[in-house]
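Input: one structure, supplied below.
Complex shown without one protein chain; remaining protein chains in place.
Chains: A and B, in written order; residue numbering restarts at 1 for each.
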Amino acid sequence: MVEAHEAMTWSVIKGSVEEWSSVLLVLAFPLAGFLINGLWGRRLPKKVVGFVACGAIAGAFIASLYQLVMNLALPPLQRSTQVIVYPWLEAGPVKIPFALLLDPFSIAMALTVSGVSFLIHVYSVGYMAHDEEFSRYFALLNLFVFFMLLLVLAGNLATMFIGWEGVGLCSFQLISFWFTRERAAEAGRKAFIVTRFGDFGFLVATLGLLAIFGTLDFGDIAIAIQTNEIVKPWWGGEVHTLDALNKPTIIGLTLGTLICLGLFMGAVGKSAQFPLYVWLPDAMEGPTPVSALIHAATMVTAGVYMVARLHFLFEQAPIALTVIAVIGAFTAAYAATMGCVENDIKRVLAYSTISQIGYMFLACGLGAYIAGFYHLITHAFFKALLFLCAGSVMHAMHDVLDIRRMGGLAKKMPTTALTFWIGGLALAGLIPSGLFSKDTILHAAEQQKALWILGLLTAVLTAFYTTRLGIKVFHGKPRDEQLYEHAHESPDIMTIPLIFLALGTLAVSVLWMPPFLAGHWTVLPQYLQPVFGEIHEPSAQEALSSTLWAIGAASLGLIVGLVVYVLKPGMLWGLARTLPWVYQLVAGKYFVDEIYAALFTRPGRRISELISAHFDLGVIDATVNGVGWLTAKIGSTARRMQTGFVRNYALFFVVASVLLLFYMLVRGVMMTR
Amino acid sequence: MELGIPLNWVLALSAILFSLGALGVLIKRNIIVMFMSIELMLNAANIALVAFSRAHGNLDGQVIVFFTITLAAAEVAIGLAIIVALFRIKRTVDIDRAALLKW
Partner (left out) sequence: MLLKAIFALVALGAIAGAIGMLVSTNPVHSALFLVWVLFCVAAIYLMLGAEFLAIIQIIVYAGAIMVLFLFIIMLLNLRRDEFGPDPMPNQWTWGLIFSSLLAIALVSATGAATALRFSGDPLTLISIPDLARLLFTKYLIAFELASVILLIAMVGVIVLAKRMKEGA
């Protein structure tokens, strides 16, 4: 493991809102942008709308930057402050304030979110220039950033839940932004419902924590766990925190494990992990900048953020951590295989996102939170970049998404192609920063051989599909001449954010360099140390071997990709001249394609078909249908109760209240005896 | 010094008025009178709140009653509007005629 945690104490200072009011600016800018564009956007000229939206996010970024500067001025152990904005819910001993948490972790995340968001907003001005619903788009995008920053800066789970649901709402609205298209509307609904399913677990776990600790504040829970405070859980009495969390429940799991699994269920839904990943590929129906912002850079990583935010809790539940690591590693490899056979440019990237988030969860499950967070940051940059490149390609190709109809676009759109390759190589883990962040995760997994091999396999596949995507889109011969003729480079307002994101992708690698390159250049781990504790820096040699493995895996994928998709024509022509019998093979140029099909597509499809025929139909569908059948049966019997008479319902209501009252009375009498 | 009225008297009054309100909701067929019964239940709850507020020497209970009355005003306006809309469709305020939503 990279990070061996010492007995760390994360202490959170409570600050008043008067003293820390500047943090409200971070939230106020996007909210103001939303209100202005939402209320008056239709009457404002597009230029003003775009300016307001981008300005709001720029404001949020600058405000976050200001927080970072202020934070750095403090001594490391005083860098975590909880700001109570408003006493929100107060009922006896239970106090749930509307609270924000300013600590290195939240500030770093807020900076990433607002920074990437700003570039995507600028790009959107160009991308959505001809859309009639320009102002609605930017209002929603601003609202999304507001909720995302609220989620990030939240000081307790209740406040985080507002942000959590808020981003879900905006995601739903933006996926089905072009709601007149049936598929977009359906995709939005699907995303909302699938993530809501996970949110159920999140909510139950939150209530469980409230019932144990009587508070939802991150700082208070952390301190209660660190000092093993005495708490008053719902089952009565006073017990030590760790005893409460280790209380055995069903099937041998402790209460703490159940709570953590509930929280993770929310993360699985929001971050599109197996088995709740299904909404993310469909979410590509939304405008491409939305896919870049919400479904690659920010919202989908909220689950990772939440798990790392509550790491002190998850560490009390080793089983839950194992589950997270295994699901993460499995999802990473599983989604990568799907990325290899997909032909829709955005869906390839969507599967890639699922796969990369799997890496982040793998890191969190192994306790390497900073590694996971580092990958979150680098991924935010290079994946946003890749999506925006895809958007630029779509712009040029009249919204064609099928990579089989593209090709040779590098000549027509050099900037997009160049930036795409920077993002793509970073994604593949061949150049910084993707190389460094993926490497830290793989290094963390080295002790767990099975997970490590899955991680390396994913790295191979990632490099392969990235190469395939890049070559099919930008190189070789144009496959659709007509589309190619009309293709053109996107306007400056779109290419400049691409350049900045590409530079950002390279630049964030300075956050954490491997020791053999830059000694102890560990800006990010040092800054996050008050939250996550000291990390154990590997020796230069260890790190080098780990990096070589990572590069080796990625190069393998790259080489296979190059052989298959670039050397193909040359190889065949050479063979044709020397060996006549091969000529037939060459004449039937498709043979090769068929070999690829046999080599890659068909086995993949066979496996997928087997899975879909047996696992999907037999297990998943059968379970779903069985549940449905059971529900229908129960429903058809129980519906007789629905007489339709309001007074009858009222009677049920009163009967139930009377029963409850008598139960409480009897219980009260018993307890006083 | 103790207030002349025992707290449990007030609470008992609140309980009885609440039950009468519940009875009204159960037996009246006229949706407007049903609605009045709901108002009665609200008032019964308010009495209990004021009594407790007095017993604890704490004004929060009264503030809650203030909000309850405010919300009751909003609720009555909306409720009566719904009743008017219902009346337009059914030409009656008999709640049992609005029984389409059943098995």
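Please note the rule applied: a residue touches a chain if its C-beta (ideal position, glycine included) is under 8 Å from a C-beta of that chain, and two chains touch if they have at least 3 such contacts.
On a predicted model such as this, the values are computed, not experimentally measured, just so you know.
Residues of subunit B in touch with the missing chain: 1-24, 26-30, 32-33, 35-37, 39-40, 43, 46-47, 50-51, 53-57, 59-60, 62-63, 65-67, 69-78, 80-85, 87-88, 92-94, 96, 99. In the full complex, subunit A contacts the hidden chain through residues 86-87, 645, 647-648, 651, 654-655, 657-658, 661-662, 664-665, 668.
Note that in this section only the chains that are shown with their structure count from here on.
Between the Cα centres of subunit A and subunit B there is a gap of 47 Å. Here subunit A touches subunit B in the complex through residues 639-640, 642-647, 650-651, 654, going by the rule given at the top. Of all residues in subunit B, those touching subunit A in their complex are 22, 25-27, 29, 31, 34, 95-96, 98-103.
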